[in-house]
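Apart from one protein chain that is not included, each protein chain of the complex appears where it belongs.
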Amino acid sequence: MSTYGTPGAGPVAHDPMTLPADDNVDHYTFCVELKGTQWFMQKGKMIAYYGSIEFNGIGHGRLDRLVRTSFHSPLHASDWVVAEGSGKMLLADRAFDVNSYDLEDGNLTIRSGNLLAFQPSLSLKQSIVPGFLTLIGTGKFVAASNGPVVFMEPPIRVDPQALVGWADCPSPCHHYDHGYMTGVMGGLRAMTGLGGASGEEHQFEFVGAGTVLLQSSEALMAEQATGTPPQEPGVPGGGIPGGQGQGAGAPRLPGQLGDLQRRFGL
Amino acid sequence: MFRLQSSKVLAVDMTGDAVKAKNGSMVAYDGEMAFKKLSGGGEGLRGMVTRRLTGEQMTLMEVKGHGTCFFADRASEINLVGLRGETLYVESSNLLVTDGGLRTGTTFTGMRGASQGNGLFTTTIEGHGQAAIMSDGPALLLRVSAQYPLTVDPGAYVAHQGNLRQSFQSGVTFRTLMGEGGGEAFQIRFEGDGVVYVQPSERNTIAGDV
Partner (left out) sequence: MGFREINSKMIEATVAPGQRLFSQRGAMLAYKGEVGFTPNLRGGQGGVMSMIGRRVANEDTPLMTVEGNGTVLFGHGGHHIQVINLTGDTLYVEADRLLAFEGTLEQGTVFLGSQGGVMGMVRGQVSGQGLFTTSLKGHGAVAVMAHGGVIELPIIPQRPVRVDPQAYVAHHGDVRNRLSTALGWRDMVGRGSGEAFQLELSGSGAVYVQASEEKL
């Protein structure tokens, strides 16, 4: 019998018997139970595990079939591994809040950097909004957010950097605050190029029925490449690395910062 | 007396006694306090040698006085550990405050260090008293027993207690659709009897990429 971490002496010591199955241990850690099953997970998110679990990069020959049915985002496959075996595995991400979501024959689109892991019963596809991934089907996935996720209903306008994702509603459109951009700051910026872009002059606008997921942060989590769709007419960002969706020929509005603005996730 | 003012601020009530704290971690105090710089690595010749080796990574100060002193460091979560004669092994950069009466030293942990770059050395804390260790997000205590060995990502390891053996293992094979590298990631496997403190975050590791 271990004498360390005995009950009553500070925080609880967990072992495989007391850890939850496919649920949060606390706000920042999620425990996945594997019973000969598989989970897709992003590299670098496993902090510890009990049992015998194997991690294989996507592309491991044996996994071909699984990948073909559940993973439709081949161009960032190098960021993902498949965990399989039996045991309990703890997932976390930079001490951000971690939550699991259950989809029942549903769809949810999420910023790629926020997605930690998902069950293979869901299929993962690239959203046509650059930098976002869509999960479709029935199953559980785990996502991180800077601060707890806040659920809002449309109509709403959102700072692009505070957007975690959206479910069941049409893709967002851009909203520009012309009053702001043509005002003092916009004018200064157009002349000097200083100041950068901020959410007050440009938002994602959601209308219709659905749910919008927000995080309380404007510090983006590291952008995960979602790959580039093939170059073909009618595909936004097709063939252009970095997902530059906006046409190069579009007239630039005053206050718009071109590449900088795009880098800010707009 | 150590108490948590919040999960990220440690309050120490002092009546003439002293504590050892990470340099620069005092955020506020009332009463009268004196601060004195200490060198890491423990006392005596051995301490001197380890100090030389570690490049004084662990710089501690002694705080002594009457009143309440508040400690915090970069918004890290603080975990209190009570020691009754046993030894606590903690990644040097995660030590915030210990009772003045606890002995601190440095041990060489080459295995884990090799994968981390930043932590060739682990601080050992021994004796009777309290220690406050830091983690990025609240640390989880995971029990290790004969029946349940534990595997930990080096970047998430914070501290451990007990009679544990550590070994390195490579747990991952990366082979992607793109045919990119067959890289491997390293993990630490703990066996024996004890507890491991793990944080919900990963320091940058060279090889712990899972």
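Note that the chains are named A and B in the order they appear, and that numbering of residues resets to 1 at the start of each chain.
Note that in this section a residue touches a chain if its C-beta (ideal position, glycine included) is under 8 Å from a C-beta of that chain, and two chains touch if they have at least 3 such contacts.
What you see is a predicted model; the values in this text were computed from it and never measured.
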Chain not shown: contacting residue from A:Met17, A:Val150 or A:Cys173: A:Val150
Those residues of chain B which, in the complete complex, touch the missing chain: 5-6, 8-9, 23-37, 59, 61, 70, 72-76
On chain A, residues whose C-beta touches the chain left out of the figure: 146-148, 150, 152, 155-159, 162, 177, 179-180, 183-185, 198-201, 203, 212, 214-219
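Going forward, only the chains that are shown with their structure count from here on.
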Centroid spacing, where centroids are CA-atom means, of chain A and chain B in whole angstrom: 31
Of all residues in chain B, those that touch chain A in their complex: 77, 79-82, 86, 136-145, 148-153, 155-156, 161-162, 171-180, 185, 193-196, 198-202, 208-210
Chain B-facing residues of chain A, complex: 2, 4-5, 9-16, 25-26, 28-29, 43-50, 53-61, 67, 74, 77-78, 81, 90, 92-95, 98
